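For this view, one protein chain was removed and the others were kept in their places.
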Amino acid sequence: MSLTQGQSYLAIPGPSVMPEAVLRAMHRSSPNIYEGELIDLTYGLLGDLKMVAGTAHDVAIYIGNGHAAWEAALSNVLAEGGRVLVPMAGSFGRGWGEMAEGLGVETEVIDFGRRAPIDPAQVSAALAADTGHKIKAVLAVHVDTSTSAKSDIAVLRSAIDAAEHPALLMVDCIASLGCDRFEMDAWGVDVMVAACQKGLMVPPGMAFVFFNDKAAAVRAEMRRVSRYWDWTPRANPEMYYQLFCGTAPTHHLYGLRVALDMIKAEGLEAVWARHETLAQAIWAASNAWGVGGPFELNIADPAARSHAVTSLRIGAAHGTRLRRWCQDQAGLTLGIGLGMGTDDDPAGDGFFRFGHMGHVNAQMIMGLLGTVQTGMRALDIPHGSGALEAAGDVIAAAT
Amino acid sequence: MSLTQGQSYLAIPGPSVMPEAVLRAMHRSSPNIYEGELIDLTYGLLGDLKMVAGTAHDVAIYIGNGHAAWEAALSNVLAEGGRVLVPMAGSFGRGWGEMAEGLGVETEVIDFGRRAPIDPAQVSAALAADTGHKIKAVLAVHVDTSTSAKSDIAVLRSAIDAAEHPALLMVDCIASLGCDRFEMDAWGVDVMVAACQKGLMVPPGMAFVFFNDKAAAVRAEMRRVSRYWDWTPRANPEMYYQLFCGTAPTHHLYGLRVALDMIKAEGLEAVWARHETLAQAIWAASNAWGVGGPFELNIADPAARSHAVTSLRIGAAHGTRLRRWCQDQAGLTLGIGLGMGTDDDPAGDGFFRFGHMGHVNAQMIMGLLGTVQTGMRALDIPHGSGALEAAGDVIAAAT
Amino acid sequence: MSLTQGQSYLAIPGPSVMPEAVLRAMHRSSPNIYEGELIDLTYGLLGDLKMVAGTAHDVAIYIGNGHAAWEAALSNVLAEGGRVLVPMAGSFGRGWGEMAEGLGVETEVIDFGRRAPIDPAQVSAALAADTGHKIKAVLAVHVDTSTSAKSDIAVLRSAIDAAEHPALLMVDCIASLGCDRFEMDAWGVDVMVAACQKGLMVPPGMAFVFFNDKAAAVRAEMRRVSRYWDWTPRANPEMYYQLFCGTAPTHHLYGLRVALDMIKAEGLEAVWARHETLAQAIWAASNAWGVGGPFELNIADPAARSHAVTSLRIGAAHGTRLRRWCQDQAGLTLGIGLGMGTDDDPAGDGFFRFGHMGHVNAQMIMGLLGTVQTGMRALDIPHGSGALEAAGDVIAAAT
Partner (left out) sequence: MSLTQGQSYLAIPGPSVMPEAVLRAMHRSSPNIYEGELIDLTYGLLGDLKMVAGTAHDVAIYIGNGHAAWEAALSNVLAEGGRVLVPMAGSFGRGWGEMAEGLGVETEVIDFGRRAPIDPAQVSAALAADTGHKIKAVLAVHVDTSTSAKSDIAVLRSAIDAAEHPALLMVDCIASLGCDRFEMDAWGVDVMVAACQKGLMVPPGMAFVFFNDKAAAVRAEMRRVSRYWDWTPRANPEMYYQLFCGTAPTHHLYGLRVALDMIKAEGLEAVWARHETLAQAIWAASNAWGVGGPFELNIADPAARSHAVTSLRIGAAHGTRLRRWCQDQAGLTLGIGLGMGTDDDPAGDGFFRFGHMGHVNAQMIMGLLGTVQTGMRALDIPHGSGALEAAGDVIAAAT
């Protein structure tokens, strides 16, 4: 018997659970794109996006996904023959680096494996070794969606500064914006990329590149930037259509307006605190399950764990089975393990992920955890006791 | 800090959680009500409604709520001066009886209290005492939404037959249809009333009266029936508008079409089994919590418990507090205790209810239970351990 | 070739074109019906409904259609054996009278045919003849949806007063509320019934009964009123559920909130003026077409024409053909002729109707008229020239 007929819960690390208010706002006839309410609405988004990013500088909106934001950001400050340093704490660092290579940019990778964040000291050392300042930028992923490792961006900035290296600090906050604390200006980030379908709670289709004056100065020195990727007219348009280099993503803009209103109503600090508490509840349960069983958090150090996605290890015999049970029997969809295959487990069947980003509350997380525990019981996967109590106590203490 | 920002879960005993496919179907421009697709769609609903009710006889659809169905059913077979027997296992039996009194019908009530179902033997005795057959109908609530007591309708039928009494057996399945097993024809029910907003998963606004040939014959002998309540043209219309005595509830009909398609796709037996398993999971958790604490199921006998709503007792000091915590801190709304006030607890603060009817699956129930347990921990309400494991094991065993 | 693929336009006299903002508001998860925002929202509707009705007295909301409102209103002030006077200017007067008969009330009908409004003098005469004051109420339809005749309610009130008769003046504004000027208190109306799916722009499913103190006093003298129809607790509830005698029509309430906000934002006087201008545009085109052809407005006197529905005569050979052409070739659905059959044309094929109520603007009406004219050209139906210019000039003059 299947017990899935009901409200499905998609707990993958993006796209996240869409608020019904966002979907409702997008269910409308097309607006005029030349004049009228859409114009004002769009310009009003820019300030709120910057607030969420912690910057007083510029933002360019792209119709696109996270990969689009990657390429857009790179295209504005790097040219063929340039070089970037890619400290890598999971698959997405590699992905961004490959986008750079696609633009003819050389990449120098420091791989921190799949279970740790970026080590700023090694970044500093690499930069110090680059005495010719051939490295034009450091590409750092704040939260790697595959490993769920969160790197300390403020310390990374200090490490770059310590090396007295002029490289831009470019940060991917696709999986963290609106979930984990991030303060672009305070932390000294030069370029930040994000997308709408995770913490920003809008269906996939929009991406964002934030940049500061240092980055803008680099852009100004570029010999040529593709018209579509050029952030200059997007961030400071003379005409509305320049905001999107053509037709605006009309319906998404209405959705984003509602999503940003929700974030403002709750308060960004409260949003971060909510994600932190719910993540801690997940960790508490995970640790309890791990006693005497194969359930294990991928990242050992709590300070290096995302508050929005949690990567898990449970052994090749169990992971995919458990994930499928949750989906086919209980109505809960978990994320697959991404880029985590090993020699023993080439398909990565021992890995999976919880997405807990954006529109997520205590009852959802308790449902997620209760379902996973029930799946382990159904499938006879050994697991420690007291997990849901431990998670509940984290929540209880916070409220 | 509140952890409510996310998908809210409304776990009250109706209106229930609306499937997004139902809401989507209702989001449409108005259809023609004189010809075209709506006409065919509507006639197609009748057979499926009867299938869900387990009857080959007739159904009349009303724009209205459950109270409308009560009055509609009564109006077709009872006139001023008539008498009904009302075996009462909660507030809703009384409510239906009062509707009868509003029509000038005398009621004879047998009150079984708040913690037990109808005792068919007492009904049989009362009917046997009515040697003049002044009692025209027995009004029985299948599942009383206030107490969550479920009465055995098939045995009740036998009890009426044993008394050799001609009274109609009229049953309220408002809280049970599409949740708990119900077989109108097989069980010998003459009239059944239901509404759309619980197991049928459609926003409030439609009610149903099913009736068999015996009831139709009583109707045929009525001196007068109000035009609006008259079920005859509704059940066997010559013209479309007679189905609704006027304008059709256009958008609701589209919603009901989708909801019935969902029930048919899952299979009615599977729907019942799903509700049963999830109810048993709730009971298992509740029993575990009750060890050493005030948490208590209102109905002791599992056979007399609804599979769609569970009434709970936790003490006046705890009930409303717990309910509010779930809503204000976790995004879970539980049902208030209805009609359960006592001398010690006039406001009924010690009572609350779980609704688990219609569009409900394992992950939702685990979220419900996990949240309630977390609330008890947050509020220092004593409760036994192992509840979520017990609930999970019920689910695990079923899948 | 069909040219229907596009936005369909349903120009029938109800249900009307639903604003997308109304549908959007109804597309939501179920709210709590015991506490929270729905409660406040609902109580807030009452004052706005009264504003639209022009009354400072009471309103009861019913889940139901117009027929439900008819029976509800009657049930509160009339008992078996009572008598009502029904001045009839179309099918709906008869329909209301039949609802009265279904309650055991005698009806005295004055039939003004299909092409004229109520003649107040004849009503006055009939009341004057009722020296025993057996007539308890006059049932008048403000705008008869079948004939599109609009009767002068203020003059009717004067006629009743002139007869010095105590009968209640009960008025059906189902097709006129929110379209044609109506002022309940100023015009001396005692009871008014309406529904949500026409000028109020909400999908069918709610009906309204407004009543003043005189009507309330009659109600207070009633021996018995059915619990469901009793307007007393609905209009002045002690508990929320009494507003609807049971479960609230949750989603409809959200829709009605938006619809009333739209009316308030435009202003009721502006809403009436818009309907008047658009109706005049339709009449101007109709008159032009009628020169040298069979196209004819059903009601000759402009003062007696509805501003929300227009009944038309074009001959049995043309009506249904034209209506089908508009729907099957052009995407415009017109209303059928209702209750207009004659000996020569038993099916009423020579009649049809334009609905222009609620959410209707100039471009829609020009589309309606342009399509109808095109249909006449396609079907070789003779018609005069200059119709669209005439309609346009009405609109041009108003803006």
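Labels for the chains are A, B and C, by order of writing; each one numbers its residues from 1.
Basically, a residue touches a chain if its C-beta (ideal position, glycine included) is under 8 Å from a C-beta of that chain, and two chains touch if they have at least 3 such contacts.
Quick caveat, the model's predicted, so the values are computed rather than measured.
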*Touching the left-out chain: which of A:Leu3, A:Met26 or A:Ile263?*
A:Met26
*Touching the missing chain, which residues of chain C?*
1-9, 17, 19, 27, 262, 266, 270-271, 273-274, 277-278, 325-326, 329-332, 359-364, 366-371, 373-375, 377-378, 385, 388-389, 391-393, 395-399
*Quickly run down the residues of chain B that touch the omitted chain.*
20, 24-25, 27-29
*Which chain A residues touch the hidden chain?*
8, 10, 12, 14-18, 23-24, 26-35, 63-68, 70-71, 75, 80, 98-99, 101-104, 195, 197, 203-205, 224-228, 230, 244-252, 333, 335-336
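Following the convention adopted for this analysis, only the chains that are shown with their structure count from here on.
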*How would the chain A/chain B interface be labelled, same or different, where same requires over half of its residue numbers to be shared?*
same
*Relative to the centroid of every protein C-alpha atom displayed, which chain's own C-alpha centroid is closest?*
B
*Between 0 and 180 degrees, and as a multiple of 5, what angle does the rotation take that fits chain A onto chain C by Cα atoms?*
180
*Between chain B and chain C, what's the gap in Å when you average each chain's C-alpha atoms?*
35
*Provide the C-alpha centroid distance between chain A and chain B, rounded to the nearest whole angstrom.*
45
*Going through chain B residue by residue, note those that touch at least 2 other chains and give them in order.*
8, 17, 27
